[in-house]
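Take a look at the following structure, please.
Missing here is one protein chain; the remaining ones are kept as they sit in the complex.
First chain written, first letter: the chains are A and B, and each begins at residue 1.
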Amino acid sequence: MSATDTSTTKESLRGSGRARRADPIFRGLVLVAATSVLVVLAAMIIRTTLDAWPVFDAMGFWGFISGQQWSVGHSRSEVTGTYGAFPFIYGTLKISFFAILAAVPLAIGIALFINEIAPAWLKRPLASTVELLAMVPSVVYALVGIYFFRLYIWEPVGQFIASSPLGNLTFFGPPVLLSSYWSAANILAIMILPIITAICRESFAQVPRDEVNAAYAMGATRWEVMRKVIVPRSFSGIVGGTMLGLGRALGETIAIAFLIGASQRWAPQLFFGGDAMTSVIVNTFADAAPEAIWALLAIGVTLFLITTIVNVLARLIVYRVGQFSGDAAL
Amino acid sequence: MSVETPTRPDRPGGHVSLAEKAPNARRREGASRLMTVVLGFTVAAAIVPLVLLLWQVLANGLPALSLDFITQVEPLSYRERGGGYLHGIVGTLYMTGVAAVVVIPVGVLAAIFLTEYGGSKYAYVVRFFTDVMTGTPSVFVGLAVYALLVSGAGGAGLGFGTLAGAAALGILMLPIVVRSSEEMLRLVPEDLKNASYGLGARKWQTALKVTLPAAAPGITTGAILAVARGAGETAPLILTALGAREVVGALWGAPQADIGLLMVDGFTQPFDAGIERAWAGGFTLIVIVLLLSIIARLIASRSQAR
Partner (left out) sequence: MRNWRILLALLLALALAAAACAGDEDAGDPTAATDDAADDTDDADDADDAAEEDDDAALLEEDEQVGVEADSADLLGAGATFITPLMLEWIRDNEPGINVNYQSIGSGGGIEQFLSENVDFGSSEAFLDDEAMEEAREIRGCEPIHFVDAFGSVVVSYNDPDLDAALEAAGQDNLVLDAEAIAGVYNTDITTWDDPAIAELNPDVDLPGTNLIAVHRSDGSGTTNIFTQYLDDAAGNWDLGFGTEVDWAAGTIGGNGNEGVAAETQQQPGAVGYLSYAYAVENDIPVAAVVNEDGNPIEPTLASISAGPSEIIDDIPEDQRFAVLGVGGEGYPIVGAHWILAWECGYDDAVAQSMIDFFTWAVTEGDDLAEDLLYAPVTGAFEERVVDQINRINAAE
């Protein structure tokens, strides 16, 4: 990046009286722009909370998040149904947990491979390929999940696990459904892989090269350097990346909506269908009476709270690790 | 540093010749090679799904892909082949375009605030909440825009349509534009700004005529990536744009179509023709997002080459 091409001339830069007076105006302008971010965020939070209030009021906040029954009413002015969001919160946390469980080791592995093992000419193509995963729109993941992945990969693997000795545990027990927590967790894992990989790569790259070279000089093998120098030194980066990935997973919608089963209930098994916070919102929105929309807004507010806590923690950790040059789009 | 260096008590000071391999070297080398292979597999775990995905989208979308797909609207029938997603493509580009036109200037100005007046506590607050917004689930943004703009009860009562969809996409893009622009503005060398001040330029002149042009390519790249992100979103549009079956020009008052919405409509019906069009729509969407990213990177690399 260079500025040699800026055609700025001395004349246009001279501070005339008018230019001086423009300074406070300019300051005001950028201040308004910056404030608009806060205004939009505040408007969203206040409006949704107000609209969701009747439901929180009727169920109690604790009653809302711990209640297991979700039966919508059809009133246009008052809360007549029973709204317990536990099945959705449970589903969201469950699939996010398993997605993280699968994606984090993979992301660390990919980051190590790209940074430390891959020859120079291979680094960029590999990195771009992983980035491409992040660019595929969610609705395409939904489509491919429905018509391909769950039929030919996830369900057979699930059957294999369920019929192994592990299947004796309720958690891994049959039946293995096509739309299940398992399918949803799998698609999530693929979708959050790029962001975790990117953050891991950033933090691995920040490990001082001297330390790495020192370890090699002492006779450490490549794996030993990675395991005992690079990964431990990047621990907080990995944690931060994981949290950002978790934030992504919690908010993912379309792919989950079509792969989790949309049952509005919860189930203890992994291979059984359930529901998640985002999926119940998009699946039932169009058909909802006003009071049911308030209830969906209440789920939205709860989801916002959870993701915000996770994201704030993630940001705090990632900030501490250092400035990342990576684009904020991740 | 806990690398397993063998100690040799039989030698004074534990000195080992550099030429001499440690007794466990073979095992450790083996472990290292094994792990290299394992790490290679993790890379495959990312690449294989991507390849399968692209292959499926292509193989299944192909029967419906032709020039008609981008020049015609869908027939009023799920079982009739032919026709296309013109209305969805127009809707997607329309909503993303409106969002970009509003959000990019605002975002860049906000970024200028963060870089030029970045020391204040208020700047810290703005930066923090911008990051909070980056992580906001898109479906929450959809709900909020529904409550604020679409719904008549307590909201503006605009109804489903272009503007509501654009608002949702814009809110999703805004924090990305702010933060990526800020990064780019920060990269402009202090010397350059000081030179400008030295010539007697005011702060606004320096910011708009020196810093901004210098950072322009990077900002553009970030903005286009944000637009690409918005173009690929579907969930918030379910709650704001709703979907349509024809090309819609109205900013509000009429529901707007979107590629993602048309795909959902198509693949949830049992008719092959509709499902094929959904696959073709998926292909179109990937191409749009990919094209935007390529343009963004092209701009970035051009400016770097200079």
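Keep in mind that, in the parts below, a contact is a pair of C-beta atoms (placed from the backbone, for glycine too) under 8 Å apart; a residue touches a chain by one contact, two chains touch by 3 or more.
Small disclaimer: the values here were computed from a predicted structure and weren't measured.
Undergrad: Which visible chains touch the chain that is not shown?
TA: Among the chains that are shown, those touched by the missing chain are A, B.
Undergrad: Among B:N24, B:T71 or B:S301, which residue is in contact with the omitted chain in the full complex?
TA: From the options B:N24, B:T71 or B:S301, the contact with the absent chain belongs to B:S301.
Undergrad: Using the document's definition of touch, tell me which of B:T71, B:N194 or B:T268 contacts the absent chain.
TA: The one listed residue touching the chain not shown is B:T268.
Undergrad: Based on the whole complex, identify which of A:V139, A:L177 or A:V301 touches the chain you can't see.
TA: Checking the options A:V139, A:L177 or A:V301, the one contacting the hidden chain is A:L177.
Undergrad: So one chain is hidden, and I want to know which residue out of A:G237, A:G251 or A:P290 touches that hidden chain in the complete assembly.
TA: The single option touching the absent chain is A:P290.
Undergrad: Out of A:F204, A:F272 or A:W294, point to the residue that touches the absent chain in the complete complex.
TA: Checking each option in A:F204, A:F272 or A:W294, the one touching the absent chain turns out to be A:F272.
Undergrad: Could you tell me which of A:S138, A:T242 or A:Q264 touches the chain that is not displayed?
TA: Spelled out, the listed residue whose C-beta touches the missing chain is A:Q264.
Undergrad: Please output the residues of chain B touching the missing chain, sorted low to high.
TA: Residues 54-56, 58-60, 62-63, 65, 75-82, 152, 159, 242-245, 255, 265, 268-273, 275-276, 287, 290-291, 293-294, 296-298, 300-301, 304 of chain B touch the chain absent from view.
Undergrad: For chain A, which residues touch the unseen chain?
TA: That gives, for chain A, the contact residues 71-72, 74, 76, 124-125, 127-129, 131-132, 146-148, 151, 155, 175, 177-179, 258, 261-265, 272-273, 275, 283-284, 286-290, 292.
Methods note: only the chains that are shown with their structure count from here on.
Undergrad: Taking each chain's centre as its mean C-alpha position, how far apart are chain A and chain B in Å?
TA: So the centroids are 13 Å from each other.
Undergrad: So in the complex, which bits of chain B are touching chain A?
TA: That would be residues 1-5, 22, 25, 28-29, 31-32, 34-36, 38-43, 45-47, 49-50, 52-53, 56-57, 60, 105-110, 112-114, 116-117, 122-123, 125-126, 128-141, 143-148, 151, 153-155, 171, 174-176, 178-180, 183-184, 187-189, 192, 196, 199-210, 213-215, 217-218, 221-222, 225-226, 228-229, 231-235, 238-239, 242, 260, 263-264, 267, 275, 278-279, 282, 285-286, 289-290, 293, 303-304, 306 of chain B.
Undergrad: Using the touch definition up top, name the residues of chain A that touch chain B in the complex.
TA: Touch list, chain A to chain B: 1-3, 5-6, 8, 10, 12-15, 19-20, 22-23, 25-27, 29-38, 40-41, 43-45, 47-48, 50-51, 105-106, 108-110, 112-114, 117, 126, 129-130, 132-133, 135-144, 146-149, 190, 193, 197, 214-215, 218-224, 226-229, 244, 247-248, 250-254, 257, 278, 281-282, 285-286, 290, 293, 296-297, 300-301, 303-304, 307-308, 310-312, 314-315, 325, 327-329.
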